[in-house]
Each structure stands twice: as C-alpha cells, then as structure tokens.
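Removed from the display is one protein chain of the complex; every other protein chain stays in position.
Here the chain labels run A, B and C in written order, and each chain numbers its own residues starting at 1.
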Amino acid sequence: MKKLINTADSVVEDALNGMAAAHPSLRIRDQVVYRAEGPRPGKVGLVSGGGSGHEPLHAGFVGYGMLDAACPGEIFTSPVPDQIIDATKAVDGGAGVLHIVKNYTGDVLNFEMAAELVEDVEVASVLVDDDVAVQDSLYTAGRRGTGATLFVEKIAGALAEEGAPLGEVARVAGEVDERSRSFGIALTSCTTPHAGKPTFDLPETDVELGIGIHGEPGRRRAPMVSARELAGIAMEAIHGDMPLHGDLLVMVNGMGGTPLMELYVVFAEVAAFVKGKGARVSRSLVGNYVTSLDMQGFSVTICLLDDALTRLWDAPVETPGLRWGR
Amino acid sequence: MKKLINTADSVVEDALNGMAAAHPSLRIRDQVVYRAEGPRPGKVGLVSGGGSGHEPLHAGFVGYGMLDAACPGEIFTSPVPDQIIDATKAVDGGAGVLHIVKNYTGDVLNFEMAAELVEDVEVASVLVDDDVAVQDSLYTAGRRGTGATLFVEKIAGALAEEGAPLGEVARVAGEVDERSRSFGIALTSCTTPHAGKPTFDLPETDVELGIGIHGEPGRRRAPMVSARELAGIAMEAIHGDMPLHGDLLVMVNGMGGTPLMELYVVFAEVAAFVKGKGARVSRSLVGNYVTSLDMQGFSVTICLLDDALTRLWDAPVETPGLRWGR
Amino acid sequence: MDTLDTACFVAWFEEAARLVRRDRDRLTELDAAIGDADHGTNLDRGLTEVIKALAESPPDTPVQVLTSAGATLIRRVGGASGPLYGSVFRQMGKALRAPVTLAGFSAAFEEGVVALERLGKAALGDKTMVDALAPASRALALAVRDGVGVREAFEQAARAAAEGAQATIPLQARKGRASYLGERSIGHEDPGAASAALFMAALATVAV
Partner (left out) sequence: MDTLDTACFVAWFEEAARLVRRDRDRLTELDAAIGDADHGTNLDRGLTEVIKALAESPPDTPVQVLTSAGATLIRRVGGASGPLYGSVFRQMGKALRAPVTLAGFSAAFEEGVVALERLGKAALGDKTMVDALAPASRALALAVRDGVGVREAFEQAARAAAEGAQATIPLQARKGRASYLGERSIGHEDPGAASAALFMAALATVAV
C-alpha cells in the first residue's frame, strides 16, 4: 500500500488541515467542519457526518446551499456524539437543526445519542437508505445510505436556504431519500491506512456487485464484463426496485480510484438504459463524490425528480465539492 | 487491468458520448467538443487539445470563461490536424483564435500543421511548458506542459470573455505559463487500455519523481516516504526553479487514481511549505484536474499571481470541470 | 476476599486494553472479511483513551471506573462498537452497588448486556457482540446460583464468551454491517463477538 499520508493515525486530521488551508470558506474546530460565516438566524441548520474516506462527502459539501456542518469520524468510523453535539449547537440559528444520517448502525447510534443529549435545540433527523443491493428486511440492518446522501444534502440545503421550517426541510429530505436508489460495483477493494492491505482480494477476472462505501464485500462476485454490461447490472437492480419514469437526476459516481474518463463511459451506458425505459436524464452528475478511499469502481444513484425537486437541485450551491449558481 | 470500458478502441468515443449525454452545454462533432451555443461574435476563440486520458482536461474545460473547443486525441496521442482545423474554423467569432498547446512534440507538430492549413482565421498560439522536472535545454524536447495548462485556459478564457483582442489574450496566456511551474510524483504507473498492463513497474517501496502526465517514467526513482517529504521534494523543485514569493495560485492535482483525502493531506504540507518561504496561498485548487488515466500520485502547480491575474482567475467560469461565479 | 475493589476494575480494563492491542490486527482482519476493517483500530483507540482517562483522574470506586470507561468509549470510539460497548459499561456502572460482590457484579453486568441488546436491537444469534456477552452473563448468573468462587466464575464467563464468539462463525448476520452480505457473512467470526471474548478473558485474569 502506498498512500499520500504522514501516518495512519493522523490522516483524518492532516486532511482536515488541508481542507482548512484550501478553503477559506470553511472553519474547522474540534474535528467539525463549519461554514466560516457561522449560522444564519432563522435558517434551519443542516448537519451531517460519517466515517472519513468518502471525500468530498461530507465536509466537501459544507457551504451555501448545502450543509452547515459536517462531522468526520475516523476512517470508515462514524463520528462520536461529542462532535455531533458541538455541530448541532453551533449551527442552530434558532430554527432547529436537521441531522442527515446515513443508515449504518454506527452512524445511527451516534447521531441518536447526540440528538438525545443536545439541549435547547430542536433536532429532526432524516435517515438515508438508498442502496438497493441490501435487502430491506428484518434480517439486515436495513439499506445502506450511499449516493442519495448527496442529493438529500443538496436539496434539503437549498430548501433550508430559502427559509423553510424544520419540519418541511425534514419532510422533503425524506422524500428525496424515498425517491432515490443506488447500486455500486467494485473493480478493486479499497485499502484502509490502518489495515495497510486491501480489505478484500478480488482477482483480475472478477468484480464485486452490490458494494457499499466502506469496502464491505458486495452481495456477490461476478466475472468482469464490459462497461455496458456492468452499467446494465446496476441499472436493472435500480429499475427493478423503483421503475424509472419521467425526469431523472442521475449520478454516476466514482469510488475514488476510478478516472473520470471511465465514469463518462459508464454514464453513456446509463443514459442509453434510461432512454430505453422511456425515462429522461434531466439532471446529472459524473465524478467522484461519494467515495470509498482508493477503491476502483462506480455506483449509480437515481432520483425521480418533480418540478419542486428540480428547482431545489438547480438552486445555487457553493461548497468545495459542488458549486453552481454563484 | 480492469477498466470501465467497452473496448480499448472505442474508449475515447464512448467517453465523449457520455460527456455529451451528461452536459447539454456541450456539442460534440467529429471528435471535437464545442460549447453548445457556438462562437460569440467578436470574442477571441480558445482551442486546446491533446491526447485523451487527462480528464477533465481539456474537454471538461469547454464552456463560458474557458475554452471554446477541445480536440481530444486517442489515449495519450495528440489530436490530428483535421480536428484542430475544424475546431479553429468553428469557434472563430471574427476576432481570431488562440491555440493553447502543451509542449509535446506531437501536440506541437499537429497544432502547427493545423495553424498552417487553416485559412481565413487569424491564429495565435501559446506553448505551455511548466514542468520543472524536465531540463529546458538543447538536449530535450523542452519542458512538458502539465498543470499550468489549466491556469492558462482559465485565465486566457476569462480575458477572451471580456473581449480582449487576440494579441492581448495570447500575451497574457504566455505570461501565465511563464509564471507557473509544476512537479509531479507517481506512486503507481498508469495502465493504458491498449497496453493492458502498467506502463512501468514500480515496487511497493518506491515512487517515481518528476513524472509527466503520459505515464512516462520520471527523472528518477526514490524510496516511498511520507506525504510531508514528498510534498517537500515537489516544492523544493519548484521553488528552486522559481523562488516563491507574494500571492500564489496553488494547485494540488491528483493523477487520476488518488483519492481527494490524500490530496488534502498533501495540500496541508504544500501550504506549510509556502508559508515557510514567506509567500501566501492566495487561491487554490485541490482535486483531479490534469490526470494520467488511473495513475496514483500527485502534482503541484504554482503560479505567481498579480492583481490582474487574480481578477481573471476569479472571473466567472462555467464548465463541467471548473465552475464558479455563475 | 469476596468483594471486587476499584483496583480490580482498573486492572480489568488495563488487561482488556492489552489484549485488544495484542489482537488488534486479528480483529481488524475479522472485520475486513465481513465489515469495514476498522474494529481492531477502533477498540484499540478507545481502550487506550480509557486507560489514559483512568490514569488522569484516578477513580475512587468501581462505579467510577465503569462510568469513566463507558463515557470514554462513547466519546472516543465512534462506529457501532463505541456506543454499544460504552452503553454496556455505563449501564453496568449505573446498576452496580458497593461493595461489589460476585452476585452484584453479575446482576450489574446483566443490566449492561440488556442495555446493549436494547440499543443495538440485537438478540442472541444475530452474529454480534451479544453472542459473546449474553452467554458470559448467563455463565456469571449460574456461577452465583451455584455458589462458585469469583475466580472460577470469571473463568466460566470467559469460556462462555469465547465459545459464543466461535459460535458466530456459522451464523448469517442480521445486525450491523455484516448483515449487508447476506449469506456471505456465514463462515466468519464476528469481530465484535471476538473482542467481547477478549473483554471476558481479561476479566478472568484479574479475578481476586
């Protein structure tokens, strides 16, 4: 394993120092990333967080039109309640705070503990669980939260910026999650700095289907095939769970080690699939947004848009990782 | 080698189809990427291009405030004169066209041929050669054009958008190149789709210092060390060639397979180095911008800013790969 | 001596920290197979902090040891195991009465395990740390019933935990990350159960 790090123990802190140095729009305090300008009175505050290793998620989405604070944990380890409590208190502008939580046991437990412990702030929370690779049954921890987190953060962020009340922001955030589905495929495992070797071994001939964003092995292993066929597998999984129709927001997301060129190759296939189903790519994102360290592979996330959601998606956003309209 | 492609022969075309599907702001015709809205009368047109495999460079920088057209060649192979001629004619708004050419024999020859053959369009050209790893002597093809290409495209693009004449746009483009230096380090080789195996073998213990963006081996091999030390090597090379002072535009660029988190770790070290020299990080970019397929590693590019260049850097830009201010 | 004093409790965590440090890579590898390869690192970081906190503000009572350890784990570990282990010890601390007899220890430990099950919504057989801790708690209760001495009671608890951890191997996970793998989680020891067995092994070595 070769990584651009100083030590495995310091990687999260070192990367946050780099973020602080690169983005004067951010302030970092006690391992929480804030907008430099602080809370806006009357605006609902948005806090998210999770294990590190998914950059730009979440810290890269702190800024106008998106998050007010992000709580990065250690690599693949959800943040601790203290971070979330600090963030929640700090971003409250009097209108309450929405916690955007990816559905992992660790994230859920730590955000719940924080929400219970924080005082004098009205807290609502939305659970993101968009990964169709996981059966949503009593026999699992439920579906994972993956790419849709970006959609929820963007759209809820825009709504909060407009001054919508907490209940409304939470409701729309939940709606975005309900209308979104993801599926991911890995060509290689990631390597965590501490483990120092790939989390799983994947021969040159195989891929993992239905992976999450923490280097967990997927639901099954399959032979490596063309971009067209891999995109087809992901799209069939999504379409089988949520029939595609109408205007879609489509993200083809790299897992961190996959170059943009390959993601565009996948996007062409995804767009062709969408067209074949009579639906329409109305908005799109192609890039490394919700990553898994250095893993090679991709995920597709699709949200069924309506006019209101499209308008909120298009609203200005100004963060290190996502920016338009200002 | 596992890549998200259909065939090695179709990868450039497939990726361009994906770009077209993802970005309604672009039009792609005969392997040239244009702004959808076409040339603006009276505005100097900006054309760049080069081998594919460096995405988002160049096609991802077509749009308001940057390029008018990009000519992508095959992987690591400069475009052919026909593409450049087509692009040059198509983007001319009557004020002439600037060719932004990275200093590689192939790019130089093909752009020169095109410039000779194109008729009725005033053509100027700027050669980007910022890579301090290469000795600029009679005994080399001169310094390579790498990260500074982005700076030149952005700043010249802003100036063209303001309506500056061709001579002025070319002059400032050249000035940006003169004030910019780069140095790159590879942790792994890239793998081209056709070759199907790494261009060079690099053991777990070593890095290549002074690499370009085409998988060429670097100037020398050295032991893998910490991000701090690697950043120091790159910064000493730059500082030794162009003493750092005043306000700097600093890019820490990933080679395609390096996750953002590691680039931020490097950026923290680069910022500390800059501070140590009494200079100031005034503007910055951290991300995968000028890549080399799936290579892991980074490059640093630094431009000595002045007020005029800072203003042009800050001017609005709206491209798939770089966007702010609108 | 029938009662467990503050030093015993401190020694428990010191020994647990030592065992987890020793087995850190093994725990992380177990987590790599069916999770996200951080359990060893997480727990090692947490227990290092626990020992530091205990050294910085030396506890006066067993309850203080447990309360401090529980709070530190919650505040420093993150992930699933931080709040879960933290809750075990925090709840155990709440339930513990001085002086600490084996019966008192057993009853408080059981409350800790119940808090864990409630927080994690996990039951025996879900392939989690519960599968090691619940049998250990039962072993303690049986030892109390049978009038067994502290040392032997703790050894029985350690054995029960180790067996419980081993017994997770053939199970399909229903909680935590491993549940995402469906049938592919079968055939691997649960990392949390493995670390729980270390906690109980540590207890056995510090028995008075």
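We adopt the following convention: a residue touches a chain if its C-beta (ideal position, glycine included) is under 8 Å from a C-beta of that chain, and two chains touch if they have at least 3 such contacts.
A quick note: this is a predicted structure, and the numbers were derived from the prediction, not measured.
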item: Partners of the unshown chain among those that are drawn; value: B
item: Among B:Y34, B:Y104 or B:F298, residue touching the chain not depicted; value: B:Y104
item: Option touching the unshown chain, where B:G18, B:P56 or B:G215 are the choices; value: B:G215
item: Option touching the unshown chain, where B:T77, B:S125, B:S282 or B:S299 are the choices; value: B:T77
item: Touch residues of chain B, complete complex, unshown partner; value: 51, 73-82, 104-106, 109-110, 113, 133-135, 138-141, 144, 192, 194-195, 199-200, 212, 214-217, 219-220
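Just so we're on the same page, only the chains that are shown with their structure count from here on.
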item: Centre-most chain, if every chain is reduced to its averaged C-alpha atoms; value: A
item: Whole-Å gap between the CA centroids of chain A and chain B; value: 29
item: Centroid spacing, where centroids are CA-atom means, of chain A and chain C in whole angstrom; value: 32
